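To start, the structure under review is shown below, and the notes come after it.
For this depiction, one protein chain was excluded, whereas all remaining protein chains were kept in their positions.
So that you can tell them apart, the chains are marked A, B and C in the order they are listed, and the count of residues begins at 1 in each.
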Amino acid sequence: MSLNTYGHLFRVTTWGESHGPALGATIDGCPPGIPVVAEDLQVWLDKRKPGQNKYTTQRREADEVEILSGVFEGRSTGTPIQLMIRNTDQRSKDYGDIAEKFRPGHADITYWQKYGIRDYRGGGRSSARETAARVAAGGVARAALAELAPGLQVIGYMVGMGEKSIDRSRFDWDEIERNPFWTPDAEAAADWAGYLDGLRKSGSSVGALIEVTVRGCPPGLGAPVYGKLDTDLAAAMMSINAVKGVEIGEGMAAARLTGEANADEISMGPDGPVYSSNHSGGILGGISTGQDIVVRFAVKPTSSILTSRKTITKSGEDTEIITKGRHDPCVGIRAVPVAEAMAAAVVLDHLLLDRGQTGGQRGPIG
Amino acid sequence: MSLNTYGHLFRVTTWGESHGPALGATIDGCPPGIPVVAEDLQVWLDKRKPGQNKYTTQRREADEVEILSGVFEGRSTGTPIQLMIRNTDQRSKDYGDIAEKFRPGHADITYWQKYGIRDYRGGGRSSARETAARVAAGGVARAALAELAPGLQVIGYMVGMGEKSIDRSRFDWDEIERNPFWTPDAEAAADWAGYLDGLRKSGSSVGALIEVTVRGCPPGLGAPVYGKLDTDLAAAMMSINAVKGVEIGEGMAAARLTGEANADEISMGPDGPVYSSNHSGGILGGISTGQDIVVRFAVKPTSSILTSRKTITKSGEDTEIITKGRHDPCVGIRAVPVAEAMAAAVVLDHLLLDRGQTGGQRGPIG
Amino acid sequence: MSLNTYGHLFRVTTWGESHGPALGATIDGCPPGIPVVAEDLQVWLDKRKPGQNKYTTQRREADEVEILSGVFEGRSTGTPIQLMIRNTDQRSKDYGDIAEKFRPGHADITYWQKYGIRDYRGGGRSSARETAARVAAGGVARAALAELAPGLQVIGYMVGMGEKSIDRSRFDWDEIERNPFWTPDAEAAADWAGYLDGLRKSGSSVGALIEVTVRGCPPGLGAPVYGKLDTDLAAAMMSINAVKGVEIGEGMAAARLTGEANADEISMGPDGPVYSSNHSGGILGGISTGQDIVVRFAVKPTSSILTSRKTITKSGEDTEIITKGRHDPCVGIRAVPVAEAMAAAVVLDHLLLDRGQTGGQRGPIG
Partner (left out) sequence: MSLNTYGHLFRVTTWGESHGPALGATIDGCPPGIPVVAEDLQVWLDKRKPGQNKYTTQRREADEVEILSGVFEGRSTGTPIQLMIRNTDQRSKDYGDIAEKFRPGHADITYWQKYGIRDYRGGGRSSARETAARVAAGGVARAALAELAPGLQVIGYMVGMGEKSIDRSRFDWDEIERNPFWTPDAEAAADWAGYLDGLRKSGSSVGALIEVTVRGCPPGLGAPVYGKLDTDLAAAMMSINAVKGVEIGEGMAAARLTGEANADEISMGPDGPVYSSNHSGGILGGISTGQDIVVRFAVKPTSSILTSRKTITKSGEDTEIITKGRHDPCVGIRAVPVAEAMAAAVVLDHLLLDRGQTGGQRGPIG
C-alpha cells in the first residue's frame, strides 16, 4: 500500500473527499473479459449506503456508480477501470467550528500538522465516504473472483458491538442478511437494536467487532515473508477508517494458548488435506491452506458525539467542541461491506500474483 | 510489502534459509552519511541471538553480521547496504521425517502446495532465523533515526505470556533490560521464569503478547488512506513469523468503548498540543500525533512440541509427528528485538516519505 | 512504471479511452499547498488540443479539465488529485471495418491477442487521446516545480520532421511559440509548412524528431543504478504513443565519438562547477549535473494513411485496409506538449525522491 493505492497486480487508487464534487476508484490490472456492470456494483454500494435505517448516518447519498473507462460491451478490457460516484448531499452549512477547532479523535489535527492545509468540510479525505470507492472496487474484485475462483465467497458480519457479543452457538449464515447489523446471531440482533437505539438517543457512539470469512479460497495464495496473505489482509483492514486492531484466526487469543491447544491436526480427506480445527484462520506461513480464511477487526466508536470535549483551535487556544451532524452511532455497521470489499480485492490480488509466479500449479499431495 | 521486501523509500529485502550458507538483508534507500558499523548492529543481533538462556532455542549461532556494500569509511553512501550473516550451526542430522511429513501449524504444507518444492531443512525460508536479517536492518534504521530524529526511541517488551499478564501499575522502563523476558514488570519476570520452565520441561510451548512503544516520534508521519502509519506498522508486525493479531493503542478493546470513553481530549501545552490520554496509540487518520506510538501483537505458541500430533505425508498418508529439535518454548521472547527492528524501519521509512512529499514542514498551531 | 502508472512519489495513473465518456489522470503524492487551478492546466491542454490548425487531426475536442478532488481553495491538499476530461466529439460512425480488421502498425492486433477483447472505437486506450491526461498531470507537476525549483523551465520543440531538420545555428528559443510546429528555427517552420501540406493532401504521414530541454534543474537529482534520472526520462518518452527511440545528450551519436571528443571538461565558476560542453545531456551516472538536461526522441509516422495496406481479419482472412478518419499527418507535432508534461513529472518526482533520501542537501564543492 502506498499513499492512496492498494494491491500489487490488482491495484486500486481511491480519490475524493466528503464534500467535493465526486469520489471514486481507479482500478489498474483487472483481468480482461470480466463482466463489470454498474447495476452489479450498485448492489454492494447499496449495502454500504448511508441513511438506510436509524442506526446509520442520515446523510442521503444516492451513491450511484458510473463506469467511465476500461469496460467495453459489459466486459473489462484489461485497461484502467474508472468508477465515479458523485456527491449529492453536501448539505450547505456553516463549517466555521470544525474549520478552526480540531475534533478529538479525528484526523483533523494530524492532517493539519502534516499538510498545513485541510479540506475540513465533512472530514474531507478522512471521511468514511471514502469507503464507498472501496466498495465499488470490491465489486469488480468479486466479479473477477467469480470467474477465476468459482465458489469462493467473501462474507462479513458483526460479532460484537460495545459490551455485547454474539453467541457462536447460534451462528447462522442465513441470518446475516436479515438484520441491520449484519450479525449471524438473531437473538443478538434483537438485543443490539435496543442497545444501539439508547446510545443514539443519548448522542453517544460505540465500537464494533467485525469478522470476514473467505470460503472456498484455494490453497497456495500468499507469499513469504512480507507479501504474506495475512499481512495484506491485516493491512487492508487496518487501512479502513477507525480500525484499531486486526486478527487472523485465533488472533490476540493465540498469545494465551499452548502449542497443543493451538495445533490444527491434519488428515487426508477424499479431496486433499483436512484439518481438525482452524486456529490458523486458514493461513500458514503467509499462504492459504484452503480452509476458511478468518479475519477479525475492531472499529473504534466514532468521536462525533454530543458530549462536549476539550480541544484546541488552530491558533492554539483551549476550547471545547460538540460535533453535531449526521453521524453514525456505530460506524462499525457500515464497515461490514467495506471489509468484504477489501478482502475480495486482497484475495484476487494474491490469486493474480500466484499465477504470475507459479502459473497456479500446486505441489501434489497423495 | 511485496514478496520479500518491505518499505517504500527505506526498502529492505531479506533473503536466506535456515540451513543455507548464509542469510541477510539488502537495504536500498538508506540516507547517506549515516554511521553504519558492524559492532553497533551486533548489539541488536546479540539481543535476538538464540541460545542465550534456557528459555530460547539451544541452537548456537554467532550471528555475526558482515557489511558487504554501501558503507565507506564507516558511513552509508546512499547506495545498497548488504548485510550478511553466515549460518554456522546447521547441525548435521536426518531430516527424513520433516522432509516427508508436514508439521501441523507450520508452513511446510502451504510452501509445498504453492511451490511444489521446499527446503525442509530447519524450516527453510519460514524459519525464525529469517528474523536475524530484520534485526540487522533495523540496526541501520535506528542509526538513521538517531541522525534524523534525535531522541526518538523504539522500545519493545513482553506484556503477556500464555495465561500470564503484567500488572501495568508495576510498569518500569528500566526493568525491561534486566530480565530474560524483556518485561517491564519485575514480579511478572520472576513468576514467568517458573511457568515457562515447567512448559519447557514438559515439551510444550506457549504464546506471547508483545508491545512496542515509539517515543519522541514527531507529528505528521504517515499518510491517508492506505499508506497509513498504522497500516504499515500492522503489516510489519503481522509479517513476523507466528504473529496472529496486531493492535494500535486500544486495539481490539476499542470495539468495547463508547465515544466518550475513547476520546483523547486536547489542550495546549508549552510545546504544542497535549493529549489527556492515548487511546489512539499515537496515530490519528494514519498520521502520527506526536504522542507515544503503541503497537501490540500476539505470537502464537510454536507448533514444535513433544506431544505427538496427527498429520499426513507428501504421498497423502495419515501419520503422526513429534517435532524434536532445538526449539523455543516461547518464540515470543525473541520476537521483541524483531518487532523493535520492524518498528524502527517503518518509522524511518515514513520519515523519509514525509520529507519527500512535504519537505518535513508542519502546519503551525498557535 | 507499471501498467498505467508512472512515477515513484509523484504517481500518475491515467485512465480512459478515445470514445468512452471521459478520460483523466489520478495523481497521488502531490506536495500540499501547490496552486492547482483548472485555468492554468487548460493552457497546456490547449497547446495539445486537436483541430487547431490544418496540420493536426480535425477532431474537435474542448478538452476541458475538471478537478474532482485533492484541491481545496485553489491549493493541493496532499491527497489524490483527480483530473477528468470529458470526450465530446465521439463522432457517430460505422466502426465495422476496424472492428474486424487489424490496422498495420496499430496496437489493434496486439491488444486483441493479449486481452481477447478490445475497444476498437478510435483506438480505445491506445489512442493518442490518452496523452491529454498526461498533459493535465504535467500541468500539476509544473505548478509544483514552480514552488520547489523556481526558475526551472521545461521546453519542448521539434528538431526534425521526415527528411527535414533544423539548422541549429538558427536556434531561437523565442521562435518556438510562434509556429505550428513548435520549432526553434523560423526558416525550417516555413519550409515544413509546405512539405507537410503536401503529405497531408496525398493522405500520407511522416515521423518527427522532438527535443525537450530542462533548464535550471539543480544538481543531485536522480539515483544510481536503475532509478536513474535518464532511465526515467527515457521510459517516460518511450511510453508516449508511437515513440521508437530516445536519446540523452549525444544520444546514439555517442557511439561514434572518442573519449577525447566526448569529454565535458569542468572548471570552477563563480556559482559552482562549469562545463565546457554538454555531451552528457546534463546527467552523469544517472544524476543531474546542473547543466541543461537534453532528451530527444523519434515519433514514427502514423499508420493511418490513405494508401491501402495488406492486413488480416479477426477470423484470419487476408484483406486490405485504408484507414480513413481525422488523423494527424504528423502526430509528432502534438507530442511536443506531451513530452514536456512527461519531463516535468519525472523531474518533480526525482526532486521529491531526492529530498526524501538526502533531505535535499548537496555535497559542497569549494
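Simple rule for what comes next: a residue touches a chain if its C-beta (ideal position, glycine included) is under 8 Å from a C-beta of that chain, and two chains touch if they have at least 3 such contacts.
Here the structure is a predicted model, which means the values were calculated and not measured.
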| item | value |
| --- | --- |
| For the chain not depicted, the shown chains it touches | A, B, C |
| Listed residues C:250, C:292 or C:340, member touching the removed chain | C:250 |
| Options C:62, C:109 or C:149, residue touching the unrepresented chain | C:109 |
| Residue, one of B:82, B:153, B:202 or B:319, that touches the chain absent here | B:82 |
| Residue numbers in chain A that touch the chain omitted from display | 9, 29, 31-32, 78-79, 148, 224, 352-353, 355-360 |
| Missing-chain contacts mapped onto chain B | 2-5, 11, 13-17, 20-24, 26, 28-29, 32-33, 66, 68-70, 72-73, 75-82, 84, 114-119, 124-125 |
| In chain C, positions touching the absent partner | 1-6, 8, 14, 102, 104-107, 109-118, 125-126, 130, 160-163, 199, 204-209, 219-228, 230-232, 234-235, 238-239, 241, 244-268, 273, 276, 279-281, 283-290, 298-305, 307, 309-312, 314-318, 332, 354, 358, 361-366 |
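Keep this in mind: only the chains that are shown with their structure count from here on.
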| item | value |
| --- | --- |
| Core chain by centroid distance, with centroids computed from Cα atoms only | A |
| Distance from chain B to chain A - Cα centre to Cα centre, in angstrom | 26 |
| Shared-contact residues (touching 2 or more other chains) in chain B | 224, 358 |
